[in-house]
Structure formats: structure tokens, C-alpha cells
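Below, a portion of the complex is reproduced, with chain positions unchanged.
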């Protein structure tokens, strides 16, 4: 069954709810770019999709980088002079700066302060901080709580470990009719932040689950990786696979109710760029298409000049451009089942284009074929306006072997699926060949 | 004498009047895609231009199609229960659906109704209907008249014939200096409808008459054909001729006072597309340039992918986009002599570009030539602004063999004729060669 048809069988409301519930399970886990939080999260993803787990040992050379030590944390807190826990990792893992080295000390407030991070612009939110490549420790707290700290000696504890171990990522490969691949990549390294990027994880997982159940034209590869170092690790050991990637998407921030944003690949005019623009444009809702820039997430690695892969980024509100980004306000209230299911929907429409895009050739290219004698009815009078025969006429006219279905969709402004259906019908009558 | 010069000798007002009178003569004839109505109409066209008549026998295979049977009609009417002719072909041939099979019957109003067509949106207009490829019969009447029909038994008569015969079209070939051709095609299959397309017929006929009298660079071929099946018939037996077509236009709807519309060829950037855009743009009146789409008239066949000819469509209000289209309101009041002569004017400007477009080469390409010593006066002081020396300077600068006059007109924004005149002058002085 074709993906466009499968879509019509899905109960989107239920799927949105199921994705939301998966986010709720993943939310409390303390993830970072390495460590058990990633493993726990991938175990949950694995309930949905056949996930191969990879462990890359600390110190492994990956291009210009090496895999960092593994970080784990059991507990962390700060007690004020009166013994009250004023900061407590057990309440939210955002309170500890990711990759904090272990600390167990008493110190006056003045000595503690340089290790405390808050955001006066959003006084009730806890910001999220990390220090992956410089050994440091720190606590994050709301500005309101920061203001309440009283002078005196504080007990500081970070019960973490930073030791040789491994970097963990998950990979799910779904073979298709051809060995050419579509890559879907999402980052799994953020702690209790819902939109960035539990939303990307669950949408990816549900998509993989769906595709695993149907025949596929392309082979699909899903990556659940720590941002940056994860894509570098994967590329370093998969150069040959990378050369087979025909299309790809980085998924992130897909659970809020903002307008869709697509950031193009470095190439800017790859099929994935045109497919995403077409779907977002067809949706008739406001949407942004941003040109590639070398900032952001794993697209920085996939689109580095030595790879220059045709991979874009699909988001709702774009990373860095919503106030809740990387704060405690990116929580279970900020993402919604409806937004997740809409994102899933758009993603399926994009995949349906990739799967079904073909170059056809009209077998009867001199003048129009006599459709009526084959029982193909073009409704009514002369066809001038937009109507159901449009896809048939556009296809017959443009199918000269040099225009793909996507080219025809973009040129005609017709939606891809109607062209696909028309193509199927015309092939049945022998009027189109591939 | 060059066409641009001929134009200045024409009395446009008289020509508009003469074209209008020719429409008035053609108006009452009942045309369809085959039959005597076409022959009668072509006989009138033949008074103006040397027209070769072609008769293609019914059943002839033309690509995926075959030539239909020939349809002729003598009379048709409907009498109401009281014996009154409530619908009468003699009053207007629009009352009968084109290609109606013969009928002679009595039937109650309920049985008649499915064969009656009217348009409640324009209650006083008679719509125009045809059923070429499905055997059927029908009457068209105004919605107002439809409402007046009383219950009871009706006498129905369509005295038509649908038999083996032939499809008729007219062709006028005007040889030029080169065997490369310009094709002008217009459809002759519509009954008493003025703008669509008696206007196209008369403008074509007058243009052919004009071109027949002057020396031509290109060879010109005028087709007076039934829409769809006519262009298919012609293409099927003229593939080699088609390969010589360098430019072409389908003419229709040229008699109303709407703004000009040009619909590009499938290629979109053919010389004919740029010439028409340039002329319409230069006219400084509102005009539309529409991109090709595979709907409409004979351009559907000429621009089918196996031919992809550089042929566009010139119209005033575009087919399907004026309320009178295919109704009794497209009558002798809807078209006007002035609109016809304006259309003729624009068409001559377009032909003048096709005829005179050349690639020249400046024989003195290093620095500007010393024009004054040849007596070529560039007025006044340094030439900065728009003035008469502009065409000379643009030509000398751009004439490097890779820019045609049309290219230079488009780039400079100068009108084509002034560039033509300047080119003629500069050739006289040996400063340009072809």
C-alpha cells in the first residue's frame, strides 16, 4: 500500500495523542550527548522501531574530533546556609549544567555565584546550559529563585561522572526497492525539553514505524543521535552510505503550534527543497522557507562542503526563535498532540513526493490522445479552469522525459497527489511510461 | 515595401469597418467542426486570400484520433402542446446542440427536459453546446424561455445528418525569402459567435491579404481549421512542414474591447513570446502575459510534447474569461470595428518584429565609430537621456553577433521599429553587417 493511501487510513488525532504520551515518558530522563539518559531514551524508541544501537568508544578519532568521555549523573543539589535544598536536580534535570564535572564542596555565595545561571528576561524560567568541551560545572535556576539566595555558606553537590565510556546512537534502516537512501535524522541529546527535541524524536519514531510496515521505493535510514558529535561520528564511519543519500531531513521542534519552517539544504534547489516548499505552499497556511546558513543543528555536518548532502531541516517555530527555546518553559504544556499530528501529516506528504516522484514519458506525444475512447472522461465542456482533468492534461503535456512529477507540480501549481493519481491512471492505459 | 512601412499606409478605421462587415456576413452561418457551414465560411474567406481547401475523409486515422462523420443540419424546432414553435433553429443556430443526431418525436416535457440547456446566471442568453464525440441531441434556450414552458406533449424535430463525408479546412501559403515558416492558425468551427471566433477569422484573413501583397522574409502559412480535430488533422499530415515552423500564433477573441492577453508557448521564452510581450508592453496599455497551460484551443496540439512548437495565443479578453463567452451574447454588438483594427495593428507590429529580427555585427567594434564624419548627426550635447540617437548607440554597443534586434529592444526598452530604422541606416554606412 502506497504511503499516500496509508495516510488516509490513519487516525491522526489518536496518533497525536500517542506521540504526546511518548514525549511524556521521555520527558523526565536526563539526556546529554553521552550517557545512560540516551540509552534509556533509545530503549523507549526501540519499542516502536527496530533500532540498532551503536556505542562508539570515548577517544575514537572522528575526522577532526574525538569522541568525548561519557557523562552520567545521579544527583545534584545546593543547600543554603540553613540546610534547605534551594536547587535540586531531582525536581528538574535542567538545574544542572550538562557535562558538569563532580563537585562536593562548601563555599560562600560569592564563590558559588559564577557557577549559577539564570535569565532575568524570563524570571520564572530555568535556562538550560551545557559545557561539553570545556571542563566546568554549574547550576541553572530561575532568576526569581536566584534573587532569594541569602548570604552565607552553601553546600554544593554534583554527583556526576565523566569517564571513558562511549557515545550512543540509534539507527533504523528500512530497505526499499532501491539502495538509494532517504536519511531522517533527529537529535536525542537534550534533557527535559519537549519541543527541542522530544518532538523530533517521537515524530521520527512514528514515521519509522509507519514506513516499516509498507513497501518502499527508497531505502530509509533513521538516525537518533546526539547533536553535532553524533552526526560527525556517523558520517565518519558511513561515508559510503552517505554517498547513497538522495534526500534527507533533519527533524526538530515539531511539537509547538507555530507556522512551519523549512530550511533548505546547502544546494538550495535539491528535490527535497522543492518537495518541502511545495508541500508547505500547498498547505495554504503561512510557512517560512529559509535559505541554508551554516548555523543550527546537524545540517551543519551533513551540508559541510565535503558532503554537501541534499538534506534540509523541517521545523515549526525554528530553533532559537521561540522564547521557550532551551528553557524550562519548553515543557509538556508547550507541545500539543494536534501540532505533533500536523507535523506528522506534513512529513508524510513530503515522503509521498519523494517516494512517488518519477520522470514519465507520454507514449502518444504528438497531439493529445483521444481520452474519451478509452473511457477517460474529462468533465463537461472545454477545460479552461482548474478542475479534475487538469492533472491529466498537465501530465500529458509535460511528460517528455525531462520533467519529473515534482517539476510538473511546481510548474502547474497542482498538488502532487492529484498528479500521482492521474499518472497511475494514465500508465494503466499505456499513455505514460517511466 | 516593408511591413512596418505598409502599416503607415493603411487606413485603420476603414479596415476595422471592413473586418466588422465580414463578421456580419459570416455570423448567420451554422458552422461546426465539419459540414457545409465551414465550407460556406471558407468561401467568404477565399474572397480575400488564395485559400487551398482540404477535405479529409471521415474515418481517416490522425494519430490517436480518427476524423469524425460529417454533420449537417437543415432545420430544428420544438413545438409546445399548443403547436407554437417555442424553440426555432431558424432564429438562431445556437438553439441546437452542435452535432445533434436527427430526431423526430413527440414527448412529454419531462422527457424533453434532459435535452434542454439554459443558464440561470444569465437568464436572457442562449448558451452554446456541442457533443462531438458522444452521440446525443439537445436544444439550448434562455433560462427565461425555459421557465415559460408549459406541461404537455412537445413536438421535437432535428433535421440533421451525421454521415461519412469529410472534415474541411483552409490553408493559405505565402512563400517568403526563406523556407522557414510562421504559422497563423484560427478556428472556424463555432456557430453564430462573433468574438469566438469570427474575430480571429477576419483578422487572419485580412493579415493574409496584406502579407500576400508584400515581399516577405519568412514564408507564412495561415490555417482556418476546426478546433482540436483540425489542428490534429493538419499536424498528422504535415510533420515535415511543422519542423520548419520558427514562430506562430493562434488567433482568437480579437474583437472585444478588453485588454490584450498573450498566452506564451510551452517553451515560454521563444522569440514569439518575447516579441509579443515586447509589443504589448510597448503599447503602454494594460495587457496580460499568461504562462502556457495545457488548456484552451489549438495550442494544446501545437504545443504537445512531440511538437513543442514556438506558438502562442493572441487574444483580447481570454477565452472562457468573459461572461458572453459561448453564449448568444457574443453577438454583433459585442465586437467592434475599433477593437478589430487595434488587434490588427498589434498583430502587424508583432509580424514586423519577426520579419525584421536579425543578428547584426558592428564592423567597427573597438570604441565607438566617428559618426559625425559620415554625416550621422547625434543631436546636441552628450547623449544621456532618451532621444533619437539612443537606438544608434544601443545597436553599435550590442551588435556583437550574439544579440538580435529583439534582444536589444528588450534590454534597452526601446521600441523595435526605431532599432530597425537605425540598423538600416547603419548598414547603409557599412557600420553593421548581418
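Each chain gets a letter, A and B, in the order it is written, and its residues are counted from 1.
In this section, a residue touches a chain if its C-beta (ideal position, glycine included) is under 8 Å from a C-beta of that chain, and two chains touch if they have at least 3 such contacts.
If you're wondering where the values come from, they're calculated on a predicted model, not measured in any experiment.
Colleague: List the number of copies present in the full complex, noting that all chains share one sequence and 2 are shown.
Modeller: 3
The working rule: only the chains that are shown with their structure count from here on.
Colleague: What's the distance between the Cα centroids of chain A and chain B, rounded to whole Å?
Modeller: The computed centroid separation for chain A versus chain B comes out at 54 Å.
Colleague: For chain B, which residues are in contact with chain A within the complex?
Modeller: By the definition above, chain B touches chain A via 62-65, 129, 133-134, 231-232, 235-236, 239, 266, 293-296, 300-301, 303-308, 319-321, 326.
Colleague: Could you pull out which chain A residues touch chain B in their complex?
Modeller: Touching chain B from chain A are residues 362, 364-370, 372-373, 381-385, 390, 393-394, 396-400, 412.
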